[in-house]
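All protein chains but one are shown in place.
To keep things simple, chains are lettered A, B, C, D and E as they appear, and every chain counts its residues starting from 1.
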Amino acid sequence: MRILVINPVTTREWLEKDQEYLRGIADYGTSVDVVRIERGPKSIETFYDATYAGPEILRLVRQEGEEADAIVINCFADPAVDAAREVVEKVVVGPAETSMSVALHLGSKFSVISTFANSAPWVRLQVAKFGVESRLASAIGVDIPVLELEKDSTKAVDEIVRAAQEAIDRDGAEVIVLGCTGMACLAQKIRQRLTVPVIEPAATALKMAELLVKLGLCHTRGRSYLVPSFDKIEGYR
Amino acid sequence: MRILVINPVTTREWLEKDQEYLRGIADYGTSVDVVRIERGPKSIETFYDATYAGPEILRLVRQEGEEADAIVINCFADPAVDAAREVVEKVVVGPAETSMSVALHLGSKFSVISTFANSAPWVRLQVAKFGVESRLASAIGVDIPVLELEKDSTKAVDEIVRAAQEAIDRDGAEVIVLGCTGMACLAQKIRQRLTVPVIEPAATALKMAELLVKLGLCHTRGRSYLVPSFDKIEGYR
Amino acid sequence: MRILVINPVTTREWLEKDQEYLRGIADYGTSVDVVRIERGPKSIETFYDATYAGPEILRLVRQEGEEADAIVINCFADPAVDAAREVVEKVVVGPAETSMSVALHLGSKFSVISTFANSAPWVRLQVAKFGVESRLASAIGVDIPVLELEKDSTKAVDEIVRAAQEAIDRDGAEVIVLGCTGMACLAQKIRQRLTVPVIEPAATALKMAELLVKLGLCHTRGRSYLVPSFDKIEGYR
Amino acid sequence: MRILVINPVTTREWLEKDQEYLRGIADYGTSVDVVRIERGPKSIETFYDATYAGPEILRLVRQEGEEADAIVINCFADPAVDAAREVVEKVVVGPAETSMSVALHLGSKFSVISTFANSAPWVRLQVAKFGVESRLASAIGVDIPVLELEKDSTKAVDEIVRAAQEAIDRDGAEVIVLGCTGMACLAQKIRQRLTVPVIEPAATALKMAELLVKLGLCHTRGRSYLVPSFDKIEGYR
Amino acid sequence: MRILVINPVTTREWLEKDQEYLRGIADYGTSVDVVRIERGPKSIETFYDATYAGPEILRLVRQEGEEADAIVINCFADPAVDAAREVVEKVVVGPAETSMSVALHLGSKFSVISTFANSAPWVRLQVAKFGVESRLASAIGVDIPVLELEKDSTKAVDEIVRAAQEAIDRDGAEVIVLGCTGMACLAQKIRQRLTVPVIEPAATALKMAELLVKLGLCHTRGRSYLVPSFDKIEGYR
Partner (left out) sequence: MRILVINPVTTREWLEKDQEYLRGIADYGTSVDVVRIERGPKSIETFYDATYAGPEILRLVRQEGEEADAIVINCFADPAVDAAREVVEKVVVGPAETSMSVALHLGSKFSVISTFANSAPWVRLQVAKFGVESRLASAIGVDIPVLELEKDSTKAVDEIVRAAQEAIDRDGAEVIVLGCTGMACLAQKIRQRLTVPVIEPAATALKMAELLVKLGLCHTRGRSYLVPSFDKIEGYR
């Protein structure tokens, strides 16, 4: 099985790290290739960023998707996931939707701990779209930019754990979802300090992609996903 | 008051027609400028199309938005509306969300009549995001591409009226929302053949933009909408 | 365009003030006539009050509605709005429903700040009826009777701002709806002290009435709204 | 125990019939007094009718409510139920809300069979207000005025049974709620022709009133229900 | 009328007490027989306990149910209520579902005060199943085992009242539901210290069973409830 992981950001330094991390998580026999977009945002923290990531994600899906068995769009904003499903009849998943579906099996309500103040309204859109509003306990932003999560990882872990504990104690969360794939490197330390399951979304998306491929399941085109008229797009190569 | 209408498609021939139509609908004293994107889709019928429209919409918002009082993204997919609200602290609205909010005042349930088979699942996402699921009667696609609506307008009107009547009789719709701004030219004929209110979304978005400006209301930044770091985007001018 | 504004209270002193305020808000070319009921409550703060306002509202609608293009029932309880739509095939709107629909465009969640302890349960009914439950952050009563809002306006503004800030900080509101049309005179001062959009419901209802008329939209009779048998009512003139 | 049943219609001929019917259903030891309003609608079929019934209902509640243990507002529109709970701290129930709560125990989904085309939207409001949307299968109007249900009872039964069977077969209803207290006289015949439980709302309201009194339960005032300022009402005796 | 009350626990000491209590609550003419299961849990506090209570409940229903007019499964977990309705075409109710339906008549939102930390997630399942999610204010566990509620009843009352007051003040509850039938003996004292209605679930289930029988209502078999093939069960007598 071959899984194409698209980092919808131009940042290069995550490529190798992500590839190593996700290969360690993939099943024996699954090859994982992490690619990045060449034009677009360095990180995705706003709707603006996500919008600029879109065309390049689709270019990569169109160019490299046919040779993969599944595609992971590696950002918790799940950018262009629906559009990518129109481009190829391959499994396409995002970290947010797969983290939410996995969370449903682990406890009554989950909370999402993310990077910024827009976390709560953004996650509201995600659970509404995904149809699991009644299972969300809360979404909390810790106010640390994605690109700084690793710089002071001790502080980042502290802040995330503090917010998660608030979600557990005040909002009744039984599951914590890390709301940013950039938190993957912190997940282990966060887990050690919490007593509830902690979902790391990048790994979760990868495993769900494998699961769908192994079960022979794939979205089909015809209703939600129509085959686009590729030549209707002007000005993009 | 100045309203900037962004046609998120590269098609030129609608520019003048839309400008004339919307100027006729605007209040005395409101100037309306319709612009189009230069790169992107000729029409928006899929998530793929919508994704390719995004960056150019935001470029136009950033470039011309500060001089407008309000911005209308003139497509029922409401592409990049959330992102545009991050770019400028001006009123930004889309035809789908404004048509839905207006429909709430006119009857118990509304149906959306749109162009394609993806109408029902796409509108499900829109009502879920907007939070008005319980007010949707149904969404029906008539299977006529946007670019052909005008070519055989008699057939298009017939098909739309037939679908609308089905929504009224079978699904209990009391309000019909035309699910494509390209149907503006057909709205009058459709209205003549139906006994329920018919919402034309382009006009509705324009009037709602005026309303919000006149009431001095505007989304603010800080939670849903953060100010983007514009220099984080690479490879786009 | 002629808009009939019905104050569903017997209090006279608001007539002139409201007329001046709403005429200032109306478009050039819109005439606004504010009338009051002659029998019924001095102010509406309970379901009891609202019930006693009903027959007179409908008498006024029946008597004067045909000559108006639209009717605003000027109280946040939206009393008799549904019934009024049965009486005339004219646009009829209320401040609560129009404030809620406008709020949907401005941020993820809105809170209503109203006068009494019954605010939260009453607003729950309103959002349930309107179908926008998932967009309500909270409803808070400040415990100041309608008739005293103006007497000590400094205190009233202070209390409303305090409650609104609690809604913003604790409940995640991005939009504040003033839950009483009697707060119109305080709106400007409240706005100056908050960083989120503040919706004043009387003005909002008026502008939405104008919008609907300009778009040629009106509820129709036949399903939600049937034509009443006027002579079935006994004992009322 | 004394139960006051308020027929919110001026029609006299139902008084005796209802009194006999409801006394037959009341427990041994429960006295039932059916009274009618003196001013208002002959029957309630529209929001207009319901509005005109309001003040008289409240006058009766205020005048006679203190001596009752519970009050039933005997019309499926549940007119002025909330307001009546503000007037007296006695049990006040309506046929719609009690029929819905009883239906919840009898099967997965219920349908309401009512008199007119406004049945579906009106019942949507009722289930939304009561919070049981997910349990409603459908609401169907049979297009027979209340005042004619008894005139041609064979036809009325036929029509109601036909609609109920449609609700069962097409919409999956497991419980039928008769959506009009005027159908009480037909209930027995309807039951004989259907295989699912049929809820007659007048009897249900009476028994639920008894149940609440026997359990010592009553809504309290202070949040949903505030004590009204009776002298704030002008022009009504 | 004969009502069979099944205590789904093996504990003997509650039998007499419950019989006395419920006979005091039953109508004149209703006979109440309280029986207990012979195999299963001493008390029900977990899903595990509830699972072990199931087969014996159904054995009792099958053995003794035909001679009853209605059956109450006397535990707030409502164990095996759906299954029991398959066994006999008699009224079968549980304390949780009947308490919730009664609470709907008494105020805007209810809170459940129960014994353990699993209260909130368990009640979430119950309101979701019953379809009344929007009416729940909160569910709070007081961390006192069922079997100790009576041992230190002063402490139990204190804790329950404290939790109820929190539900009222913080969560907006207007009705308190005691979330354990073992709290029946404390209900009177709790009521004296709260200003909102307090629902005791065992009594409520009994009265609702009577109500349904008196109204001639019963679930029918054919959709939700099919007649089981009793001989398909092996290894149980």
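The definition used in the following text is that contacts are C-beta pairs under 8 Å (C-beta built on N, C-alpha and C of every residue); 3 or more make two chains touch, one makes a residue touch a chain.
Keep in mind that this is a model prediction, so the values were computed, not measured.
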Touching partners, among the displayed chains, of the absent chain: A, B, D, E
Touching the absent chain when the full complex is considered, from E:80, E:103 or E:164: E:80
Contacting the left-out chain in the complete assembly, out of A:112, A:144 or A:212: A:212
Positions on subunit D contacted by the hidden chain, ascending: 107-109, 134, 172, 174
Sites on subunit E contacted by the missing partner chain, in the whole complex: 10, 38-43, 45-52, 54-55, 57-58, 80, 82-83, 85-87, 116-118, 120-122, 125, 128-129, 131, 222-226, 228-229, 232-236
Where the unshown chain meets subunit B, residue by residue: 120-121, 124-125, 128, 133
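As a convention for this text, only the chains that are shown with their structure count from here on.
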Between subunit A and subunit D, the fewest steps along chains that touch one another: 2
Any chain in contact with subunit C as well as subunit D: B, E
Angle (degrees, nearest 5) of the CA superposition of subunit B onto subunit C: 180
Mean-CA-position distance for subunit B and subunit A (Å): 29
Intercentroid distance (Cα basis), subunit E paired with subunit C, Å: 43
Per-residue multi-chain contacts in subunit A, two or more chains: 120-121, 125, 128
